[in-house]
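Note that one protein chain is taken out, while the other chains of the complex remain in position.
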């Protein structure tokens, strides 16, 4: 355990805490007795809120973590010999300790050669053709895409349509990892239902919205939800006091709390980008959601890490959260500027 | 979803909500930014609180659910070809949708023929000898016992010592399912460390204590904890905002909140037993923790279920929770009495 | 490794070697080059021979072992949260080191309380009703029955029809473990197709017929065979030189070799039963296939084990093989008689 002194504010959007609306809802609904395991009115109300939010009939299941949401959604589609096509930057591939193979007892991730965070139609097509029908390899069964992506970009509706059509034409299902789904929705400035057209199952992230923890697996292709309750239970993802996974969704979706916070996170990323764009030596990737991915002179990285917590990899990443303030952004930008000016 | 009108109060101790101390701690510690995935001061403080509480060095990991705590603890011991000896009433065997086999990719539950909720030395000895070394069967590797048991009883320290010695002599590890561990501790009226003598790994239940959700896997045999962080991550049991699993333990263990609530739950069970014991047709099992298991004339069951939520199986079960009141007990007892008197 | 001196002849029907017809076929077809992994004329011919033998269209896949045949057949039906109803004496339950859970990543065996080797309609019905729809348990998905059974009996066609109808009515599939399928066929004296009416998938045993090793997974419900080739490959059950699993079936089924040997094995069991039935202290279960299951005075068991290899459990078991001779039987019977007479 290495608890460091750097300001954690842009380390990750899961470094943030819980928003007051959720705390208030816990206080309002968290006492008294009700049936466990989801058989209670609050869970029903939260599922209905999600259905209303999407304006679509769908099957909704709350689970504890994004890794579990992704892996259970994929396991409901994949047998052990299947392959999951994804970006090489996908959280699935890079940051889940091979959980999809664990939950499905062997299904393989098949990353494209894309380098920019999105799966491209060309790469999807190439993989769909490679070793098709070869039992010595594996059988491609799902396309998984992340919205917003792990590099801070957002698939347009046209891009989504093209990928979904390609996948479905090849008899693949489409999974969307929506750990930052609301950031994509406000970025595209459309109704949520338009972001899930063609999607069979969505991992809908609540934690990064401002909840303590809660993710929803949302099946728009309702056949895939068959027996999902058994699968969730067996995987240790069925909450006994389910209302505590449900209450935050009520607090977030029944009014526009989700939108207010997502807009703030995205706006803070824009602010940061605008603030540092002109600094010599800084190159910023397009900012479309709540993250800023940039490169900076290597000599700046370590001094900056002593001041701020962030993850330098191929890019330096700064994530803005529901509660990031203009002052936070300004303080970070000022430090970057100062270090750049040596 | 069947949301019924019966009073849920004795349905299960996980029908209860969150206690005010935890809500207050969420408000106190739930804002601001800190590192994710457990690399934060609150998680460290909660782990230290557990170590202090047991007055033992041990490895502590928070997970989301009791099923996950049990299965991950067992998977850290078992290979796919191993067997787990347990009571036929064990939650593992009866209520986890074969999760231990899922997490360990095949390990088998080997229930004894005990009928009273506890594993007995005679049955453990019998199973240890049966098919020992027979590769066509499986290799016994763990004894799992539940404290307090699924039938409301509590293993004495002598019983625990005998079972642990038998298991260890046969090169088995001992796992304790402590979903209601604090109820056992207050029942035995000893220091917690005395209840885990000989135990290699404990699933320490927080949810039923009064938390929204949080379970701790506590390795007293620290070698078993090797790489457990990878295992937890891969299984989707690593909370990003880990502090929300940790904060409740701080609220519960740093002062005597845990004891106050566990004593209340146990006392309410005693009150209920005392209140209905003399009613003709009612036979009560010994009450040692927070549950009352009894038999009643079959004709009483359905009318009572219209009034109160409970699970009738071999026995009728009434569970008392951290927040059960004397008035709740009195109301239930009065209904039982009235129905018994026709 | 304990290689003992006792005559192994009745130890098991897999103690026998390879029959000359198969050796001759290996010599005839085992040289020269042909495509691997089953894409060769001999494999096609063997599959056709099985289809002709059953006079039914079906999907046929050769695998190496009975455990694999059973587990892969079941994995093609079961998800990890499913249950497989079977006899408590089933090879699946007693002798496969929990392989079904390994191959399916968690599916549970759910043995009936039957004690006589067969699953009975009453027990099947009881289990179908117990905890139906309870996600905390598991979902029953397959009935697995063994023909001939592990206790030497054979399901009649009426018994099979009743069980299959009960299973299918409850939306379960039916698997038949046919490690000794040909012994059942000659015992019932019917066309093989009549023994698989209502069966969705059969593990058709070749090894005990007189092959060195080869088992066929035969899907009469052809939808279940979808992608089975991937599953077999991934499980390490795809032979590169597949013809060596196929050739023995050609040798056995294209003429009546199978029948001749199965009849011999069954007849030798009848001979043994007839020979020892009248001996005081010997109680013989009904002999319907190639095994004799009896009880004898405990004092006789050890002296007999020094002379003959056999497995004493609840019953003493003597298995007759394709090559067992009248002289072998007579020698065993004489020893039993001598020991019984003190």
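The letters A, B and C name the chains in turn, as written, and every chain counts its residues from 1.
As a working rule, a residue touches a chain if its C-beta (ideal position, glycine included) is under 8 Å from a C-beta of that chain, and two chains touch if they have at least 3 such contacts.
Treat the numbers as computed from the prediction; the structure is a model and nothing was measured.
Asks: Where the complex has a chain not shown, which of C:235, C:287 or C:339 is the residue touching it?
Replies: C:235
Asks: With respect to the chain omitted from the figure, which of A:7, A:98, A:221 or A:295 is a touching residue?
Replies: With A:7, A:98, A:221 or A:295 as choices, the missing chain is touched by A:98.
Asks: Just one of C:17, C:198 or C:281 touches the chain that is missing; which is it?
Replies: C:17
Asks: In the whole complex, not just what's shown, which of B:139, B:175 or B:243 touches the removed chain?
Replies: Answering carefully, the residue with contact to the hidden chain is B:139.
Asks: For subunit B, which positions touch the chain that isn't shown here?
Replies: 37, 79-81, 104-106, 135-136, 138-139, 227, 229-231, 233-234, 238
Asks: In the whole complex, what residues of subunit A lie against the chain that is missing from view?
Replies: Residues 80-81, 83, 94-99, 101-102, 105-108, 135-138 of subunit A touch the chain that is not shown.
Asks: Please give every residue of subunit C in contact with the chain that is not shown.
Replies: 1-4, 8-9, 11-12, 14-18, 23, 26-27, 30-36, 38-41, 43-44, 63-69, 71-72, 96-99, 102-103, 105, 207, 212-213, 230, 233-241, 243-245, 309, 321, 323
Basically, only the chains that are shown with their structure count from here on.
Asks: From the centre of subunit B, which other chain's Cα mean sits the farthest off?
Replies: Chain centre farthest from subunit B's centre: C.
Asks: What whole-Å value do you get for the distance between subunit A and subunit B if each is reduced to the mean of its CA atoms?
Replies: 33
Asks: Which whole number of Å gives the spacing of the CA centres of subunit A and subunit C?
Replies: 50
Asks: Name the residues of subunit A that each touch 2 or more other chains.
Replies: 105, 230, 233-234, 238
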